[in-house]
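Following this message is one structure expressed as structure tokens.
Omission of a single protein chain aside, the complex is shown with its protein chains in their original locations.
So, chain A:
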């Protein structure tokens, strides 16, 4: 007998399944493709505090940042976890002022944000442009390999008696007395009292199929990968307009540079944000804009070849907060989605919070900002 079916085996579905199975529930995870092959494989694997202004998302991120290393240690997985720290740099006076203001708010929320002198920055990132007006070090910023992390979470689910099925789409739910009584897949109906919608950017489609539509939309992102290089960028380095791009709902192209080296020697240059539906064709203007900003931060990159571009669709809700909780219109249907550009970082806290709510435990973060019945999420 299955207690909970999690629909979607991305990092969010995997984290929910892990947390629920750790609490002793029998969990089934279904994915229409293979685990971690959706948005989760498209991200950079940043686990960040630096890019979040004070507010509910930062609270969730702080809990999650603390949980990731604990959880990985508990699961005996490394998932290439690396707390390498981030440096945010401003290149204009206005940018410097905004950065200082954001950092002071973040500090009040308990984030470690250290202002750097020009000499310190030059020491920490010798290849960085000298034309900067301010720099802030965020030692807590970290990264991991999202696919490996997802696989580790799902392995734990299996070890606890749960099941993970690939290549099986969920097509709806069955109800009894106005509440969920099972999930319908392409192949069969699985009786269960709880269904978790963790379909990432496709969550709106599943919610609609389940009869409880929510507003979660795709926001396209693209990343450039260079050829492997001898030189490297030591931290994650962002330009200060990152914060602005994350919070904006503008459909137009936005880019905010994040430059970092990977263990393979390549440099990742992320990333863009654009609302173009599920259109995944290459946009050269986006590539060009990313290149321009990356070279502005690291002039040596001008001579470096890009060999690949990839990306995906960040799942976002119109108010840019994740959706975590039970659907008031259909008891037994839960949503865990809308994590936009931060789902990798926010996954463990999301799983923990969902399990807290399912089991009526005291929640690890205030759940109200993420509830389903927000005007932005449930269309009138």
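FYI, a residue touches a chain if its C-beta (ideal position, glycine included) is under 8 Å from a C-beta of that chain, and two chains touch if they have at least 3 such contacts; residues count from 1.
Quick note on the criterion: contacts and distances are computed from a predicted model.
Look at the chain that isn't drawn here: its UniProt entry, checked against "Pyridine nucleotide-disulfide oxidoreductase", "4Fe-4S ferredoxin-type, iron-sulphur binding domain", "ABC transporter" or "Lactate utilization protein", names it "Pyridine nucleotide-disulfide oxidoreductase". When the omitted chain is restored, the residue from A:142, A:301 or A:346 that touches it is A:301.
Of the candidate positions A:20, A:48, A:103 or A:151, contact with the unshown chain belongs to A:151.
Contact with the chain that does not appear here is found for just one residue of A:171, A:287, A:357 or A:376, A:287. From the set A:2, A:33, A:174 or A:357, the residue in touch with the chain omitted from the display is A:33, counting the whole complex. Residues of chain A that touch the chain left out of the display are 33-37, 41-42, 145-148, 151, 166, 224-228, 264, 269, 281-284, 287-288, 291-292, 294-295, 301-310.
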